[in-house]
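Taken from a larger complex, these chains appear in their original positions, while the remainder are omitted.
In this document, chain identifiers A and B correspond to the written order of the chains, with residue numbering beginning at 1 in each.
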Amino acid sequence: MRDVLDAVANGDLSPAEAEVRLAGYATTGAGRFDAARERRRGIPEAVLAEGKTPDEVASMATAALETTGRAVITRADDAHVAAVTDDLPAEATVDRDDRARTLVVRTPAFDPPDLDATVAVVTAGTSDAAAAGEAGVLVRAIGATVDRVDDVGVAHLGRIVDHLGTIRAADVTIVAAGREGALPTVVAGLVDTPVIGLPVSTGYGFGGDGEAALGGMLQSCTALSVVNVDAGFTAGAQAGLIARAVDGARDD
Amino acid sequence: MRDVLDAVANGDLSPAEAEVRLAGYATTGAGRFDAARERRRGIPEAVLAEGKTPDEVASMATAALETTGRAVITRADDAHVAAVTDDLPAEATVDRDDRARTLVVRTPAFDPPDLDATVAVVTAGTSDAAAAGEAGVLVRAIGATVDRVDDVGVAHLGRIVDHLGTIRAADVTIVAAGREGALPTVVAGLVDTPVIGLPVSTGYGFGGDGEAALGGMLQSCTALSVVNVDAGFTAGAQAGLIARAVDGARDD
């Protein structure tokens, strides 16, 4: 502990970084940032912008950059993006995905993870793009390769059959689907790798908020695991953890 | 009206039949039997045995036989069957389906309808047999031909593809499915005839009482109409009405 404190005294270490080394998290004006999450869990601690003010998000992004070299922000609107990018050191790189509503910022010193593993991210229709995009950003942040296969819903089975090769080649597959959510069930019946169902809040009327899709995936007659409605972050993180396990085994 | 009353006076007409001719229904100890339904709607008035005592069901079956020459009873347990068959005239024919829990009784004089139309009845799995069977009994009672295609759930797409010819040859298709209820959606994407989804109360956990299947069919990204969970009677009646319309048009 003494060397950490010495480093702070010498200006070699910011107080935030020092707190992370000693306590495992950084205390910002907008909350505690769990900087050790990436080390502990292998997945970056993302900042969920929705429901936070631009200032709060910028404050947590700064803490993330300072302590881990990267900030991953989800469900960010334009005001959140502006607040974060206003504060950035000049040399930081910024990666914004409007559709997925994500923002990834990195310092030059950040050494991105690189896994020898691939995640297929499949959508049933155009409306599933936002959730699938958020999942893809997380997978890439964890270091795996993403293969997207889009618009292959079950109303026309030919589309999914045409793209089966890509899906079968991946180590794990995320399938995003709204409405009745049948696509993950059909995909899981055709491959021998783990499939994660990502229900999407499209549709209308009874079950139209994504609950019909969620219910269908939970009841699937093939073996699937599932995340919450629109939880692209969770699907991506879980797929990334599986990719990490596969990558680790390839290294064995 | 006078001739009806004369016929009763002469013993040529039972009071029940006379009431039907005059009022459109027969009043039994256990309720009013809508004897004119078949004439008015083209579908037999079935007696739902569940929730009625054996005596009540027997009383309504007798009224049905007397006024229409046929009794169609659904959700009948063994006690219901015993009560009905104890009371029957000797010459009546009895058709019991244990799996579908139906009982159809006919007098020799009954002239069954005969439609030039076919209804495919498809199941996803073994557990869908009861609801599908009830639907089939109704379809046959209305006079159409039933083609059963069983155990072709989406977990193995090869099964449904193997049997597509039978389904495409039918005028209308009922698809019974529990769990996530994806099969009607897949079938409706492959045929150009009307498909009726029949959700079944299999499954367990969240949505396991058939609500996941119902929700999925209502949200289907292909065009389906749907009946309530386990409503084999309704699915069969609706398919029968479509078969009647087709048969009528063939006669045009």
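Going forward, a residue touches a chain if its C-beta (ideal position, glycine included) is under 8 Å from a C-beta of that chain, and two chains touch if they have at least 3 such contacts.
In this text, all values refer to a predicted model and were calculated from it rather than measured experimentally.
> If 2 of the identical protein chains are displayed, how many copies are present in the complete complex?
When the whole complex is considered, it contains 8 copies.
Definition applied: only the chains that are shown with their structure count from here on.
> How many degrees of rotation bring the Cα atoms of chain A onto the matching Cα atoms of chain B, given to the nearest 5?
Rotation angle, to the nearest 5: 180 degrees.
> List the centre-to-centre spacing of chain A and chain B in whole Å, with centres computed as mean CA coordinates.
Roughly 50 Å separates the two chain centres.
> Tell me, which parts of chain B touch chain A in their complex?
Within the complex, chain B touches chain A at residues 124-125, 153-157, 179-182, 185-186, 189-190, 203, 205-208, 211-222.
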